[in-house]
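Missing here is one protein chain; the remaining ones are kept as they sit in the complex.
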Amino acid sequence: MIARSDQKGLGFAVVAHLLLFAALTIGIAKRVPPVQPPQEVMDVQLVDAVGLRSAAPNPATEAPQEMQAPDQAPPKDAPPPAPSPTPPQPKPVEAKPQPTPPSPVPALKPKPQPPAKALTDILKDVRATAKSEQAGSDARSKADRASSEKVGALLKGVIGASAGKGETARAPITGAAMNGLAAAIKRQVQPCYELGGLSGTPAMQIVTTLRLRYNKDGSVAGNPQLVEQTGISPSNRAYAQQIAEVARRAVLRCAPVHLPSELYEGGWDDLNFRFTPGQMQ
Amino acid sequence: MKTWHLLASITLALLPGAATAQSAAPPGPGPAAGAGPAPGQRLTVDITGGISNKMPIAIPVMPTPNALQTPAGATDALGNQVSEIITNDLKNSGLFAPLSKDQLRPVSFPQVSAPDYGAWLPTGAQALVQGFVQANGDGTLTVGCYLYDVFAKSEMVRQGFVVKPSEWRRGAHKCADTVYSRLTGEGPYFDSQVIYVSETGPKKNRTKRLAIMDQDGANHRFITNGQSLVLTPRFAPNRQTVVFMSFENDQPRVYVYDVGSGRKRLVVDSRSTTFAPRFSPDGHYILFSMIVNGNCDVYRVSASGGTPTRLTTSPGIDTGGSYSPDGSKIVFESDRSGTQQLYVMNADGSGQRRISFGGGRYATPVWSPRGDLIAYTHLGGGFSVGVMGTDGSGAKDLTNGWQDEGPTWAPNGRVLMFFRTAKGSGKADLWSVDLTGVNERAIPTPLDGSDPAWGPLLP
Partner (left out) sequence: MNKTATLLATAALIGLAGCAKKPPKQLPPAPSQEVTTTTTTTPPPANENNGPTPGSRADFVAQAGSDTVHFATDSSDIDSEATGILTKQAAWLAKFPNVRVTIEGHCDERGTREYNLALGDRRANAAKNFLVNAGVNAARISVISYGKERPVATGSDEESWAQNRRAVSVVPQ
């Protein structure tokens, strides 16, 4: 028979655990509705602090001021182009830059319901998620670079490599499912990969990797971002921007995509595309 | 008992940590082609093999803020013509598929800088060119030019061009060049001219006249009257002067001709036969071939006249010199080895070495304005136009007519013009082809044509 004091202690311990569980569950419940993306600045800091790989976005390929061709000089005997007085002002010299694209995936995303599992499993996932989100929200509320770095370190230690990529741990999808998903996405996007005038030029050596996020309805979320280009040499540097735009155009044209919703999380919600212009031999 | 409870509590408290450790993704390499990414890592979809195609592009009629009369016509009519010139330039480059007229919709002046992307998306156009034509108070015209990415829904480039009414077509070509360069990464070439030999008459006795036209065939005019046989005209870099060979007075010699004044003079004061002239890229020198004592060699003379310098000395036929764009080297043809082949030398004549080693003979070399390639006529069974590296590597024939001959480069080094002679009739016509071998097309001229030379891009 358990001693009375022990009973009290055990009961207290059980209740405390149940309270903790309840508190966490309610806390999660609060977060199930999508959280507004946090301030750009804050996210960038957080990502920088924890990223093992730089996830700082290159400006989307449409930002013209980066690789703009030199301005044409007007015909030699003509005065410089003058703006028109009527509504659209045709400023002829500089291209107007587009608004900068949205920030990259915030370090902490809203976490939809994980699939039904055994209680202990739920607890495990929830606690893992809760800890990272709590830590993240702490960092946000502090709005302080020093403390965000500390939190970042904390996240690193607690969550491990997945947070090292600046993201929460995802619900794992099997390798086989991922392969099928990649094949399905390729089938839908490949037909839009059109090279135009770049076909047959040294631009064919440039491999372009884009990062893209899809909404659940299959539409493209925000703007694709240029992750990297390889194979650039003096003979094809002049085509780098154009071949990146060809890749971007492919994903924008072949949208919305039609893919299984159960593979959205950790699958096609946020992914990379690697475009190789030439046929693989 | 207490100990057990304590242990249980500690274990429970540690569960999250343990659980997290179990669910943490182990760091590892990115997803291999055959395996999905490790949990927590991003999927990478590999797309290989792009489609070679022409980019669908919409070029609606350009509106005008005010329809006014100008020496070039009414501005609204000009807007229509400007969009047609741009459409033809882009279509004839072989890299674009402009929407047909029935797929286009009118664009209002305010929409020029605020495009209705939604209206263009269903057409499949990937790019949209909008603009306007406006009469300025001082008698000039402004051609406004805007390029949009339809699917990214963003502006790519905008530029305005102020032109004299007599040169209004240049505003259209400049806009087409802006669009072309921005979308392909290539240099511009639409705002340029071509000089060539216009031919007519029976095969035994062709009448040949020099003619100049815009690269799209417009503004065509003859500059000689056909009384003397004329051959191989070439522009000076400033396009104000032309060199060509004429048989007038039964003496085949090279003349330097001022297009504006119509005056001409001999390139060298000599009775010897001279031919195959070409300007240096800086306009200071004229290369030409001269036959002295039965021996044909490449010479160089100052463009303002004087004593020529002999650059080749072999007893073979050395002719057809062409400078590299930096002026440091010259490519020419010589049969010193027994057959016509290509040779490169320094601009002072030193360091002559053969660069063509494919089967057959090679002739009429022309150095690309980009400096990276040399175009040639390849003589085998027939004549083909092709390109090779400046060291002779990678020689590739691009055309396969019966006699395709005499290539000349567009200012951007991407397009070649040449002339094609028909078997039997001997009729010659101008043709062009893209460097990638696509878009072999006939250039319309009033009569037959041969010996084209593409002038530089207009400033």
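In order of appearance the chains are A and B, and numbering begins at 1 in each one.
As a working rule, contacts are C-beta pairs under 8 Å (C-beta built on N, C-alpha and C of every residue); 3 or more make two chains touch, one makes a residue touch a chain.
Here the structure is a predicted model, which is why all the values come from computation and not from measurement.
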Chains on display which the left-out chain touches in the complete complex: B
Touching the absent chain when the full complex is considered, from B:T64, B:S198 or B:T377: B:T377
Which of B:P65, B:G320, B:P369 or B:G386 contacts the chain that the document leaves out: B:G320
Selected residue (touches chain absent from view) among B:A363, B:L398, B:V433 or B:L457: B:A363
Touching the absent chain when the full complex is considered, from B:S289, B:S324, B:T399 or B:T445: B:S289
Positions on subunit B contacted by the hidden chain, ascending: 202-206, 229, 231-232, 247, 250-252, 273, 275-276, 289, 291, 294, 296, 317, 319-320, 333, 335, 338-340, 363-364, 377, 379, 383, 403, 405-406, 421, 423-424, 426, 450-451
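Here is the rule we go by: only the chains that are shown with their structure count from here on.
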Contact footprint of subunit A on subunit B as seen in their complex: 1-2, 5, 8-9, 12, 15-17, 19-27, 31, 34-37, 39-55, 65, 93, 95-96, 109-110, 112-114, 126, 132, 134, 136, 138, 140, 142, 144, 146, 149, 151-152, 154-164, 167, 170, 174, 177-178, 181-186, 188, 372, 435-438, 458-459
Touching residues on subunit A, where the partner in the complex is subunit B: 2-3, 6, 9-10, 13, 17, 52, 62, 64, 68-69, 71-82, 84, 86-93, 95-96, 98, 123-125, 127-128, 131, 158-162, 164-165, 167, 169-179, 181-182, 185-186, 189-191, 193-201, 203, 209, 211, 223, 235, 238-243, 245-250, 252-253, 266-268, 270-280
